[in-house]
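Have a look at the structure below before the remarks.
Missing here is one protein chain; the remaining ones are kept as they sit in the complex.
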Amino acid sequence: MAVLLSLVVQAGQMALVLLLAPLLTGLVRRVKARLLRRRGPPLLQPYRDLWRLLCKEVVLAENASWLFRATPYLIFAATWVAAALVPTFGRGLMFSWSADLIAIIALLASARFFLALAGMDIGTSFGGIGASREVMIASFAEPAMLLIMFSLALIAGSTQLSTVATYMASAEVGLRVSLGLALVGLAIVALAENGRIPVDNPATHLELTMVHEAMVLEYSGRHLALIEFTSALKLLLYVSLIACVFLPWDLAPPGAGPAAWAIGILAYLLKLGACACLLALFETAIAKMRVFRVPEFLGAALMLGLLGTLLLFVSRSL
Amino acid sequence: MPHGLAFDIAHLLAGGLVLMSFLLLYQVRLYAMLNIFALHALVLALSVAWQALVQGAPHLYITALIALVFKAITIPVALHRIIQRLGIHREIETVVGIGPTMLVGMGLVALAMVVMLPVTANADALAREDLAFALSVVLLGLLVMVTRRNAVSQVVGFMSLENGLVLAATGAKGMPLVVEISVAFSILIAFIVIGIFLFRIRERFDTVDLQALDRFRGERR
Partner (left out) sequence: MALAAVLATMLGQLAVALLAIGLAGRGAWAGSVLYAASAAAGAIATLAALASLLAAPAPPETLILPFGLPWLGAHLRLDALAAFFLAVVNFGGAIAALYGIGYGAHEPSPRRVLPFFAAFLAAMNLVVLADDAFTFLLAWECMSLLSWALVMAHHHSAANRAAGHVYLTMAGFGTLALLLAFGLLAGPAGDYGFAAIRSAPLTPWLGGGALLLAVLGTGSKAGLVPLHVWLPLAHPAAPSHVSALMSGVMTKVALYGLIRILFDLLGPPPGWASMVLLAAGGATAVLGVLQALMQSELKRLLAYSTIENIGVICVGLGLAIAFQANGMTAASALAMTAALCHIANHALFKSLLFLGAGAVLTATGERDLERLGGLIHRMPQTSFLFLIGAVAIAALPPLNGFVSEWLTFQAVLLSPVLPHWGLKIMVPAVGGLLALATALAAACFVKAFGIAFLGRARSAAAATAQEVEPTRLVAMALLALACLLIGLLPGYVIDGLAPVTRDLLGAVMPAQPAAPWQPIVPVVASRSSYSGLLVFLFIGVSASLAALVIHRVASHAVRRAPAWDCGYPEPSPLAQYSAGSFAQPLRRVFGTSIFRAREQVTMPLPGDLRPARFALQMRDLVWEGLYLPLAAAIGYAAERLNALQFLTIRRYLGMVFLALVTLLLVLALWPSF
């Protein structure tokens, strides 16, 4: 019975991230538009876009291989699984022990690996440019992420997100420079990984400035719908990650009742909303960088992660 | 006040100072560098004030005030004017790229810790981390001076180095005020001298790039 219940909660989390992901994207777009004094698309527009894409036929390039057709499903599944493993409204979900933070990062890396390959499958120059720039960005973002994770893991004594969240909500944490550095670093990595301004522009279709869009240029119909959905899920995942580590309040403990879950979900929604507003504000305030400034930007995140780890050694408990 | 919180805040401020030093290294524009330097001094002032509160040493408040008034306000504003009058708000030419500089900086911080922490193993935790951070800030200040060609940014590096010294002085309990004030004034005088020199260099060579001086002395080619 208890197993069944925890299975249901886990399934609930998976459904929740799936439901909320397009909403978060819609919210960011909306707030951004309002900040620019535009009216902006309705909040539910991403859902409509997805539906419309699903209903369209797929136009496949003549020399597309099976890899090209399988990739959308693969990356969607990998990102969905990763998103399901990040605590959103409750800690200690059933499957959270099957992968820790390193594995979650690696799952996202798998998704990117296949997407980059799919970008090169047709043999167009845009696909190549997108893939090559994506792996360049990733090869800085990933180590930065891992170093940030190191300092988190050293503070919390674990790479298991549930344990980290529990520790961060407890009073032992105290004020630490390293946490601040990790937060800034994580925010930078999240911006880069999700192709947000200043690294990439999710709204652009100007060929020479785009990275992510160039990779998926040949996709259409249901495949494109899945890829768009995956991007939304990834944004949600990073926001949930930041929320669960740095805003760990009101997470339902394992085995809690419906009341705790309801509070957890409400708190989660609030956290999402706050993060979306901050993201929109940041994106409005800053300009996009040249591609070759990006390594410096991400290098700063890498340095922050390393510095955070170093500074830990002079703090109280280590 | 619980000891944990006192330590945490001191740690936060001193670590913030190291971070500011890194930001100085990361900046390539002169105005941005000055703003960061003002922030650097502000964090220093906060840190010193916090030490004054924790240690119950009122004379440290004066040090904090000096840091705030001179270093966070007067000197940046003055340097700002100088830059304006010299018309050199372009990018700083760094000797090496930002990435390698940051890496070297990271190595210096690690070095400072490896040197300081075992040596001060028996000291008070507060003094201990203050000293480790202070040495890092001093080394990073030196690094800024070494990696920048522009005279103004070298001045900024020098001042940030001095901030590190002040941090070390406040961390060690019982440092007399006279020493600090004399340090502060000597810095001020150094600043004035350097300021005058800047104009002299500019008048004579039409640039504040220090390579011009090297060339004049015949050290280059």
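Chains here go by letter, A and B, matching the order in which they are written, and residues are numbered from 1 within each.
Following the convention adopted for this analysis, a residue touches a chain if its C-beta (ideal position, glycine included) is under 8 Å from a C-beta of that chain, and two chains touch if they have at least 3 such contacts.
Quick caveat, the model's predicted, so the values are computed rather than measured.
For the chain left out of this panel, the touching residue among A:A21, A:A116 or A:A267 is A:A116. Which of A:V28, A:L74 or A:M168 touches the hidden chain is settled by the complete complex: it is A:L74. For the options A:G127, A:G185 or A:P248, the residue in contact with the chain missing from this view is A:G127. In the full complex, subunit A touches the hidden chain at residues 54-63, 65-67, 73-74, 76-78, 80-81, 84, 95, 97-100, 102-103, 106-107, 109-110, 112-113, 116-117, 120-129, 131-133, 135-136, 138-143, 146-147, 150, 153-154, 157-160, 163, 207, 217-218, 221-222, 225-226, 291-292, 295, 302, 305-306, 309-310, 312-313, 318. Of the residues in subunit B, those that touch the hidden partner chain are 97, 100, 106, 110, 113-114, 117-118.
Methods note: only the chains that are shown with their structure count from here on.
Centre-to-centre separation of subunit A and subunit B, using mean CA positions: 37 Å. Partner subunit A is touched in their complex by these residues of subunit B: 4-5, 7-9, 11-12, 15-16, 18-19, 22, 26, 98-99, 102-103, 105-106, 109-110, 113, 117, 125, 128-129, 132-133. Only residues 174-178, 180-181, 295-296, 299-300, 303, 306-307, 310-311, 313-316 of subunit A touch subunit B when the two sit together in their complex.
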